[in-house]
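Missing here is one protein chain; the remaining ones are kept as they sit in the complex.
So, subunit A:
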Amino acid sequence: MALQSIKNLKEFSTANERFEGAHLLCPGCAHSMIVRELMNATDDNLVIASATGCLEVCTAVYPYTSWDTSWIHIGFENAASAASGAEAMYKARKRKGTLKDPDAPVKFVAFGGDGATYDIGFQWLSGAVERGHDFTYICLDNENYANTGGQRSSSTPIGAHTSTAQAGRVSYGKKQKKKDMVAIMAAHGAPYVAQLAPNKWKIMAKGFQKALETEGPCFINTVSACTTEWKFNPKDTIHITDLATDTLMFPIYEIINGTELNILYRPKNVIPVEEYLAAQGRYKHLFKPENRHVIDRIQKEINEKWEYLQRREEAKV
């Protein structure tokens, strides 16, 4: 389905039902919104590989499945390999003429959480992108190992409280910066890399379409607000995501062929990061006077990153 034909969000979100309801994801989880958007952004057949994680364990519990499309899960780390294998088989069988419907359009997609993407599955993702398989990897980035109860990942931002990077009397939570996965994947030379958010649904759907239509390996980091571990009211998912994009904690941008950077969303009024932090339980401790320096550091790093992105966009490098 071409996005131009979509008149409104309701029509868009209900046009295609390949991701069925009755899954076990938490109320307010952004994962299902992102998956549905991906599926509604295309009419092509989809072969989906899922890494172990919330999305996988909540959508394919035998004998039920939420996936009305080809779907495979192997392990925590190897969704990118599963997608590459399926894609390689597609090419081989298309050449040999053994496909049931050789003309059916098909796209290969892999989903992983930030644990599966930034940490344990990094090697497999890197390998698959380097080899140039024609697939799109979508990271559902909720900045922690939510499926095992909220441990820190290398995507967890500085200052966040997690079950393994705890805020306490002498600790302000995670000490290390978030890994810049978008830059790393762009440096692989992937033809299309982007960071997108489900609140900006039109931009996201367009980004998905671009990735699916681009030949070669594409990587998309999507902000996926986690009501359980970020600690906010389930009804506020989109509100929190709005704050994430409007404070520029999650800038929305794309990088084409590893160089051409385009900012896809510029907030009219950039909001101070305090508002984003204050809306979530995981940052509560930062508002003690002794932790003020962490908030200042987060704001400073956001400003620097935004400056950097704008300069790169302008310079077209």
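Everything that follows uses one rule, which is that a contact is a pair of C-beta atoms (placed from the backbone, for glycine too) under 8 Å apart; a residue touches a chain by one contact, two chains touch by 3 or more; residues count from 1.
Note that in this section contacts and distances are computed from a predicted model.
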Per UniProt record, name of the chain withheld from view ["Cytochrome P450", "Pyruvate flavodoxin/ferredoxin oxidoreductase domain protein", "Sugar ABC transporter permease" or "Aminomethyl-transferring glycine dehydrogenase"]: "Pyruvate flavodoxin/ferredoxin oxidoreductase domain protein"
Option from A:Val57, A:Ile158 or A:Ile271 whose C-beta touches the chain left out: A:Val57
Of A:Ser70, A:Thr148 or A:Ser171, the residue in touch with the unshown chain: A:Ser70
Listed residues A:Phe12, A:Phe111, A:Trp124 or A:Trp201, member touching the removed chain: A:Trp124
Contact set of subunit A toward the excluded chain (per top definition): 45, 47, 49, 56-57, 60-63, 65, 67-75, 77-78, 81-86, 88-93, 95-96, 98-101, 104, 106, 123-124, 126-127, 130-131
